[in-house]
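Removed from the display is one protein chain of the complex; every other protein chain stays in position.
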Amino acid sequence: MKVLKALVVMLVLGMAMAAYGADKPVKVGFVYVSPIGDAGWSYAHDLGRQAVAEMDGVTTSYVEAVAEGPDSERVILNMARKGYDLIFATSFGYMDPMLKVAKQFPKTSFMHCSGFKKADNMGNYFGRMYQARYLSGIVAGAMTKTNTLGYVAAFPIPEVIRGINAFTLGAQSVNPDVTVRVVWTKTWYDPATEKEAAKSLLDVGADVIAQHQDSPGPQEAAQEKGVYSIGYNSDMASFAPKAHLTAPVWNWAPYYAKVVDSVRKDNFKAESVWPGLADGIVDLAPFGPMVPEELQAKVNGVKADIAEGKKKVFAGPIKDQKGTLKLADNTAATDNELLGMTWFVEGVVGTTE
Amino acid sequence: MNFEITVLLLAAAVQSGTPILYATLGEILTEKSGVLNLGVEGVMILGALVGFLASKVTGSPLAGLLAAGAVGCVAAAVHGLVCLVFQGNQVVSGLALTILGTGVANYIGTGYVGQLAPGFAPYPMPVLSQLPVVGTIFFNHDPLVYLSYFIPVVLFLFFSRTHHGLNIRAVGENPAAASAAGLNVAVYRWFGIIGGGFFMGLGGAYLSLAYTHLWTTNLTAGRGWIAVALVIFAFWKPGRAVFGAYLFGGIMALQLRLQASGTQLPSSILLMLPYALTIVVLVLSSWKKGTSDEPAALGVNVEPAD
Partner (left out) sequence: MMLRMRIVKRQEPLGMWGSCLVLISALVLAVMLSGLLLWIGGTSPGGGIAALFQGAFGSRWALEDSVVKAIPIFLCSLGVAVAFRLKVWNIGAEGQFALGAVGATWVALSFPEWPKPLLIPAMIVMAMAGGGLWGFIPALLRQKLRTNEIIVTLMLNYIAILVLDYLVYGAWKDPASFGFPMTRAFSDQAVVGKIGSTNINWGLLHCVVLGAGVWAFFRFTRLGFDLKASGDNVKAAKYAGMPYDYLVMLVMIMSGALAGWAGFLEASATVNRLQPSIMVGYGYTAIVVAWLARLNPLSIGIGSILLAGLRVGVENLQLDLQVPAAFGGILEGLILLTVLAGGLFTHYRIEQRKNP
């Protein structure tokens, strides 16, 4: 019996070692647009990097606060020259620079986040954050008493606009009278200005504050006023325990591990992938205690429907702010339409400029 | 925009002007002694980080505030060392201090992002906060805002009524004459630099201990530069600094509220307002031939005597 056990253990170990033995050591580089100390977008990617760094035979490094344009091309180029096997670039503006470098280094694998251009050795990826935004919109729409929701947002780029629209549609699905007011801060991290923006929304009657920023400034404003808030990026409950309803959050680690593994096994494919709730790359943070059980159940139900593909967030009829029909009945937005979204849906108060 | 929202806007003007006000007053104190310190941004961000860390470690926001003031003094003393002892150019030294301070704060602070520290909570003033309009605008804030009400008064009295205050102005106006009259120019300039650094540190701490209770990279977001500009705007007068800081904070708060109430103007245009109006107001007041208190020897080093 003991012998058998030992044999099994050895067999398993041997298989495991064989599996690892087949894998080559991999150097993975990440390029971030902001300092990882921003607690937001780059921080979330860096959590993914740290998870990948735990894998056997994988070494990682990163360069932070890299401006889009010539600086990013230089950084990506230097990573390729230094023999990095796989490079992740995590901002839209890195697309063209990365493409240039990818053509010079055919043996290196490149992955670009949030863009659309590809090469034989360069893929692109993003997460369907708007699905989680939609769910958070349901929560906000059900919890508001004034039917006014506030949204503190950084820059009017498609990713942010798409999130605002999805949030609005989610809120309207449970509360047709709801309006979403948007304030642009034109900064990713300036907690004081973000908090002030949230206060300006509270002053005009908003009683749930959502945000697309890299700091929990807006959450603090909501808590001080005694109303609710929806976080972003990561679970922000600790910053405003009484206000925090939930938050749409990123979880890059499993996806990054998958790509790194494919490079390790020499079967990297330059794909365009856009995973969502189904793959766990985006999710909702745990609900706050003030969210009623029925609402939680309802949201989880919609989550399951979206994950299974039974429900599309952007499905017609959808009108824009002026009332023009943008998506006809029974049609769903294509991925390219979503990627290039520059208009607000009906019910949003604000401009996209 | 109705009356109630306007009152809230004015209250927001006071709060968002407060960190800038602290820094502006600090810079006025420094410049009155004849030293230009362009390192406000760097001193502020060090104050913000150290205030945050000290409050986190000790659990006392007051300790954080004092630590922020102390680190402000130390950071400004670097400027003093370069300019007063080594006769370095004040403009370059200040710019270097901004670069260095921002670098050090972000370097040390990386590990503390996304954490909370105990800070100053809003404390409505008994009785005063119940006053109509004025109560909401001025007396419904955190204690650091109330503290900032006293500093301009103290500085005004210091510069106009006290022996040392008059001396410091003499040193800023004409160091050679002040020296001939028996004043120790270096000591007064050191006082101006270190005292100014203290207030700049407090301004930084306002951002991490009162306005918000958190630390992130680049927390000060250029407010130190606004303070440098407001000193000129204020004609080096503490009273006008209050006006300038609240005006700037107010227009910033106004453009956010215009957006919140659904204006159709593009946000880029709205964000220009604080900067454009600062120029306009400055032009109007220079036109009217306002009396500036600019120290005549500002930015000029005093050569060591043999």
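In this document, chain identifiers A and B correspond to the written order of the chains, with residue numbering beginning at 1 in each.
Keep this in mind: a residue touches a chain if its C-beta (ideal position, glycine included) is under 8 Å from a C-beta of that chain, and two chains touch if they have at least 3 such contacts.
Keep in mind that what you see is a predicted model, and the values were worked out from it rather than measured.
Touch with the chain omitted from the figure is made, among B:128, B:279 or B:296, by B:279. Taking the complete complex into account, B:102 is the one of B:37, B:55, B:102 or B:148 that touches the chain left out.
The set of chain A residues touching the chain not shown comprises 29, 35, 37, 61-71, 74-75, 77-79, 81-82, 92-93, 96, 116, 155-158, 161, 186, 336, 339-342, 353. One chain of the complex is left out; on chain B, the residues touching it are 42, 78, 81-82, 85-89, 91-93, 95-107, 110, 217, 225, 228-229, 232-233, 266, 268-269, 271-272, 275-276, 278-279, 282-283, 286-287, 303-304, 306.
One rule holds for everything that comes next: only the chains that are shown with their structure count from here on.
If each chain is reduced to the centroid of its CA atoms, chain A and chain B end up 37 Å from each other. Considering their complex, residues 34-39, 43, 150, 156, 181-187, 189-193, 195-197, 199-201, 203-204, 206, 214-217, 220, 224, 234, 238-239, 349-351, 353 of chain A touch chain B.
Those residues of chain B lying in contact with chain A across their complex are 5, 8-9, 12, 15-16, 19, 106, 109-110, 113-114, 116, 122, 207, 211-214, 216-219, 221, 252-253, 256-257, 259-268, 271.
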